[in-house]
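One structure below.
Apart from one protein chain that is not included, each protein chain of the complex appears where it belongs.
Here the chain labels run A, B, C, D, E, F and G in written order, and each chain numbers its own residues starting at 1.
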Amino acid sequence: MNKSDIKTLLEGVKDNKIDIEEAVKKLEDLPFKDLGFALIDNHREIRVGYPEVIYCAGKTVEQVRDIVKFMLTKDNNILGTRADNEMYNAVKEICPYAEYNKLGKTITIRKNSQITTKSYIAIVSAGTSDLPVVEEAYETAKILGNRVEKVIDVGVAGIHRLFAKLDIIRGAKVVIVIAGMEGALASVIGGLVDKPVIAVPTSIGYGASFGGLSALLSMLNSCASGVSIVNIDNGFGAAYSASMINKL
Amino acid sequence: MNKSDIKTLLEGVKDNKIDIEEAVKKLEDLPFKDLGFALIDNHREIRVGYPEVIYCAGKTVEQVRDIVKFMLTKDNNILGTRADNEMYNAVKEICPYAEYNKLGKTITIRKNSQITTKSYIAIVSAGTSDLPVVEEAYETAKILGNRVEKVIDVGVAGIHRLFAKLDIIRGAKVVIVIAGMEGALASVIGGLVDKPVIAVPTSIGYGASFGGLSALLSMLNSCASGVSIVNIDNGFGAAYSASMINKL
Amino acid sequence: MNKSDIKTLLEGVKDNKIDIEEAVKKLEDLPFKDLGFALIDNHREIRVGYPEVIYCAGKTVEQVRDIVKFMLTKDNNILGTRADNEMYNAVKEICPYAEYNKLGKTITIRKNSQITTKSYIAIVSAGTSDLPVVEEAYETAKILGNRVEKVIDVGVAGIHRLFAKLDIIRGAKVVIVIAGMEGALASVIGGLVDKPVIAVPTSIGYGASFGGLSALLSMLNSCASGVSIVNIDNGFGAAYSASMINKL
Amino acid sequence: MNKSDIKTLLEGVKDNKIDIEEAVKKLEDLPFKDLGFALIDNHREIRVGYPEVIYCAGKTVEQVRDIVKFMLTKDNNILGTRADNEMYNAVKEICPYAEYNKLGKTITIRKNSQITTKSYIAIVSAGTSDLPVVEEAYETAKILGNRVEKVIDVGVAGIHRLFAKLDIIRGAKVVIVIAGMEGALASVIGGLVDKPVIAVPTSIGYGASFGGLSALLSMLNSCASGVSIVNIDNGFGAAYSASMINKL
Amino acid sequence: MNKSDIKTLLEGVKDNKIDIEEAVKKLEDLPFKDLGFALIDNHREIRVGYPEVIYCAGKTVEQVRDIVKFMLTKDNNILGTRADNEMYNAVKEICPYAEYNKLGKTITIRKNSQITTKSYIAIVSAGTSDLPVVEEAYETAKILGNRVEKVIDVGVAGIHRLFAKLDIIRGAKVVIVIAGMEGALASVIGGLVDKPVIAVPTSIGYGASFGGLSALLSMLNSCASGVSIVNIDNGFGAAYSASMINKL
Amino acid sequence: MNKSDIKTLLEGVKDNKIDIEEAVKKLEDLPFKDLGFALIDNHREIRVGYPEVIYCAGKTVEQVRDIVKFMLTKDNNILGTRADNEMYNAVKEICPYAEYNKLGKTITIRKNSQITTKSYIAIVSAGTSDLPVVEEAYETAKILGNRVEKVIDVGVAGIHRLFAKLDIIRGAKVVIVIAGMEGALASVIGGLVDKPVIAVPTSIGYGASFGGLSALLSMLNSCASGVSIVNIDNGFGAAYSASMINKL
Amino acid sequence: MNKSDIKTLLEGVKDNKIDIEEAVKKLEDLPFKDLGFALIDNHREIRVGYPEVIYCAGKTVEQVRDIVKFMLTKDNNILGTRADNEMYNAVKEICPYAEYNKLGKTITIRKNSQITTKSYIAIVSAGTSDLPVVEEAYETAKILGNRVEKVIDVGVAGIHRLFAKLDIIRGAKVVIVIAGMEGALASVIGGLVDKPVIAVPTSIGYGASFGGLSALLSMLNSCASGVSIVNIDNGFGAAYSASMINKL
Partner (left out) sequence: MNKSDIKTLLEGVKDNKIDIEEAVKKLEDLPFKDLGFALIDNHREIRVGYPEVIYCAGKTVEQVRDIVKFMLTKDNNILGTRADNEMYNAVKEICPYAEYNKLGKTITIRKNSQITTKSYIAIVSAGTSDLPVVEEAYETAKILGNRVEKVIDVGVAGIHRLFAKLDIIRGAKVVIVIAGMEGALASVIGGLVDKPVIAVPTSIGYGASFGGLSALLSMLNSCASGVSIVNIDNGFGAAYSASMINKL
């Protein structure tokens, strides 16, 4: 149920075509649905423009399946992040066309045909080890209806690789930069493009990378302007913000 | 010198209207200007869409003045951030129409008439003590040609103040949220709007706020999606990213 | 043995009804019982109002069982926290009516009938992943004789869910707020109720949540007054403090 | 304006004694007052039971004075914390009976006669250097209408001093413990009383005390139950929570 | 080979009773023995008064066994710390009278009869979970020839348990205090005894204990004098220092 | 008043030479003296063997002077640490023979003749910049009645300087090692002597020394045994512990 | 393909011996090879003097094998670091003469005969537990064509072991020092040699070593000059830098 649905309902009430009691009942269900262990936020699409996403980590397989089961009663696409294989299998039983990205650990269910944007999001990553975050961002951006171009393994240690792909990066409406270790790629790209850059530090590295802290601090202190940051390994969050920007 | 200037120059060369030696000289100066203690990046407007900004902290008064003096030979607006009063006085001597925002610590010089965007950036802040960061963001957004609406002192401790201003916030194309202490405002707004949110943690607080670390971590871990972050107290960076988005 | 038991004993001594040697022996056992690997604090109920609780983590299954065995010789209710399934099985063998909360990892043994308070403690949590801490708090509050109301999954990303439950929260005598990630829920509730709030940061999150540090710092810096904090994931501690307050 | 004032107003409307337009105007002003640089939260007393407190740090002298000037138009007591001498002088000019606690850095203005509670809050501190935090807590507790007993300089290095004062501490309805360095006093008192303890770590110490971090971590990890914590040096916050509890 | 052995050897040389070549050979072997993967420090007993101890963590089972095999050719007692069961089994094969403390994870081999000191070391611990560190300290102190008294489970949450054992603690020549969580026990004992206290923070705790950091900082900031600290969980180091002091 | 004084008093009571009321009065004053802002711990000398020391940092000049004034009514030596020049001047007015160590920031008052120990404490330091901590340790050790030998500027960057002084160091009964930067001196000395070593990390250094954290961690992880640590810059604490050991 | 190969190619073009299309094709392949999940940097040998090294951690077995397979089509030696046994087995299948260093976790493939330097790199380590890092450094230095001398187990706790090996260390052209715990060895050696020292902190230690942070900070703050540092456990990086220096 989206904004125009609500407007139609209220116009029906005004024009005496819909009984008030009936309208109340329909609206009552609107804000959220209580599943016992979770309150599903139905209001969300109206309020922030997207359906709720299931962050699967820390939930049981049963909880994930039950949330999906409820969501399937609505007419929205569904995205589950940080989902393991067992969760996917449970979901697949109740929804055979659910898809799983093994590297990105995402479950996606497409219920309605989607219009893809003309402008695109570029997802740029530093090394092969950053691919899981790339995939999470990719799946998120796709299910939110965006055209996406991936440019991988262009870390600054061999900066000519980056320059060779600069046209693709510069053609995007918004750029996601994903890098671990020292995260220098975000600053370098920030200095080369005139589009908003969303940087994702990854936990790739060892020793003094302290689980991604090194890349995080590095990106926060980027000497190039136009770079904003999301949490370590948060490919989903970067794609969500990028999608908002890409659709402006 | 912007992209179309370069194109004109090259067409002049092609059409034999401009001597090659002359063109080389003009272009030679393009990438950067060596001031001895600094290489001014002239290329920047072409590459990333904006003129270089002077980050005054850590520079001497003389260095700031000399950089401004050189920049005045070009036809761009000028922004100096983290400038103290003494720097402003030195700049004012060589450019009487330079303006100073005392709270935001910015110097601004407007050399050409600016078209302001129709869509606007909302700058939302939690408390009175966050105002210096608000002002830095405000001046930056303005000189970059954006319409800006400020919504101040709407921290979550009295959340009804926020709801009273929600229409202004929701009407923006992009929202900057500025908050110190626990930085909860970013998550709350992130959950209420369907526009990209750029959050700025501030160093306001004491004890376990550890100079803004508390708000920074809080914002990075926002449970609401669509929130990206810049460095602590970095009002400039937030406005720069927001301007890029607002102008899409 | 509680305060009035001691008083009775001493009056018996004064009235020559109880032999001094006998009284000494009874009292001698009072302060603590030496189990070899642990000194059970019998004095505790007199001193702080509650029987000792067994913090099972870091103890062997045998140690937990032996402590419970000794405690069963007294007439108090028993609570074990952070107990795994194996510990519960060992306890169940010596006390068949022991109960286990799998999610909350608590063992509870009810030896005497309990009067439940009229006023209640509200336990409010942000997300489904915080449930283990909710359950530890719940079991603790219950065995200490409190009426408890749970309000779960009302994180600030969908703040209308919280407002829908505000009456239950405001009706409590003391409120426990349990949240991970950025822990913003504590500040928001602190600004909405006129009752003491005890906040529990949880280790839920990833990346820059640093095992709950993010929520901890956030809650410590709450811009709302009336919020005090316990250790990360310490549902027991929050419920213990809340129970003290609820029984005032 | 408190709850019963609002009720009277609404009854006046219902009984046609007050014009609706007039009532709207009165209520309109209710939620907050826009001072340009701050939104004063008038609603607060109704919502959380106390008038808003002015956190003076980070505000200019003019801002503090103007907020006080507006608040003086209402009928509530006023508390300013972290106020320096200059701020006090500015306030005194517009309110001659304003009082200043030099050590605690508080400004207090008493506008209406106060009923003091029978039960009391005990404020217990470890060393002489913790006195500024003690005084901030004391002034806060007093202006909120509480009886207060101070027990100072009873740190665990000379634990007999603590035992000599134990009766006063045990007689309180709620205990505030203020300590820096290793903050051990909170655990020791937590193990000796059957009342809620609110612990305030202070920044007193040097070297590895890291500005109060040592005492903060110590108190968060208290092996005694019934201890909750507020931010480093946050005497105000502790007293505010304690007042809520003391008035239950 | 100890100092008097060397003196005897040199006197033999001086008196022409020992051939120089022969003496050189004997002395040559003195400083260390190269095992290929390790240089065994034979000099150590002369230089610092004790034989080298094997820190087994990070070594392979074969390396531990080979070091022990070489050491058995000398006439000293042997101590292995942080040894797992597999290492012990390998050692037992080449030395059947080797002993293993399962909790303390120590291997001990007694080659010569030992004189135990009259004065004793008191090892005092806060909780049952600290026992592994207690045992490591105990085994170390014993093999170094000290009389030891253990006082366990006397944490400050039930401080009367500590007072009941104060005589044993005060009777010691040096006191080792072992505690996790907030480590308050070190300060309390430091304020009650007139003997040197060596404090060992343990990694017992959760959440904001950060693997023992909380207890470590707490002990470093002890408000009581006469307390020095060793590394987290370093029972061996504490006992080693205590033994040096006890034997003065 | 020391242990034998008390015994004499009690014998007087037993032998009816002293009136009970009179004895009570004398003893009443024993544990501590309330100065309003501080409880002076008179009991301390009996309990831990030394008079209380005044930690002047964080106290006002008046408080320091008043505590000294009271202490002068007793017959003990007095030590004030972290005292600035102003404090010393105030003390000198009421006690002309008070002495001040400018580098070590200590005030010392000698009221009774002292017997100095035969065995000595060696205070060894790495660099010239560590001298303030050396002096604090020196003054503390001296007023507590110890013979002291200083060995300064023998940091490991020029290790031959250390070897040249090794005899003095090895002749001590206990060694204090004071070093900043990487604090390696503690490990090196720990491996060269057979006496207890108390290491003091100093805040000397810059950049990644993080105010002494570098030296602190280094010393805590010393690969040499027999090394225990006190807080950063805590020369007093090291000397206090060393004095206890030296007097065994 | 190296610099002289390229020069030859270009001369062929100039002299019309090589067709331009053909040259383009050859050069086209030059900068990098796209494997789908990785861009292999062929340019690297020309640019920085060495072939690319495969950092195997975070890559799948298939990815490692495929990268090696492609590299085998070139004429360079190959080094894989942080490789587990499974990866080695996969590589061995496609290249039977691949070698594996189990301790150092390196895979090495020697395709062309190597000239070893006359000058040598000394690799010096503190303890047996540091050997894995020693081996990674050793294999790296060897495959890059360096003569290497290992000096192991010479930690400062038994400093005479170090002095006995000083000649070997002083004979090197560049020294790698590998140490965990407090990392003091770097400072001591830095003060004893007149050659560049590259220090590698290791994660060996426990408690307050915080995964190598202790040794890292220690080495960064070395009081001896001429010491530079690489990341924790980064034996490869140290050897790579050392090789560059050794070949000057």
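In this text, a contact is a pair of C-beta atoms (placed from the backbone, for glycine too) under 8 Å apart; a residue touches a chain by one contact, two chains touch by 3 or more.
Small disclaimer: the values here were computed from a predicted structure and weren't measured.
Here is the thing to keep in mind: the chain we left out touches A, B, F, G in the whole complex. Which of F:84, F:99, F:153 or F:194 touches the hidden chain is settled by the complete complex: it is F:153.
Contact with the undisplayed chain is limited, among A:134, A:148, A:172 or A:219, to A:219. The hidden chain makes contact, of the residues G:104, G:205 or G:237, with G:237. By the touch definition given at the top, chain F reaches the unshown chain through residues 127-129, 131, 152-154, 157-158, 160-161, 164, 204, 206-209. Residue-level contact of chain G with the missing chain is found at 47-50, 53, 173, 191-198, 216, 220-221, 224-232, 236-238, 240-241, 244-245, 248.
Contacts to the hidden chain, counted on chain A, fall at residues 126-127, 155-159, 181-184, 186-188, 190-192, 205, 207-210, 213-215, 217-225.
Operating definition for what follows: only the chains that are shown with their structure count from here on.
The distance from the centre of chain A to the centre of chain B, with each centre set as the mean of the Cα atoms, comes to 27 Å. Centroids built from CA atoms put chain G at 54 Å from chain C. With touch defined as above, residues shared between interfaces to two or more other chains in chain E number as follows: 47, 157-158, 191-192, 207-209, 213, 216, 220-221, 225, 231-232. Inter-chain contacts occur between A-B, A-C, A-G, B-C, B-D, C-D, C-E, D-E, D-F, E-F, E-G, F-G.
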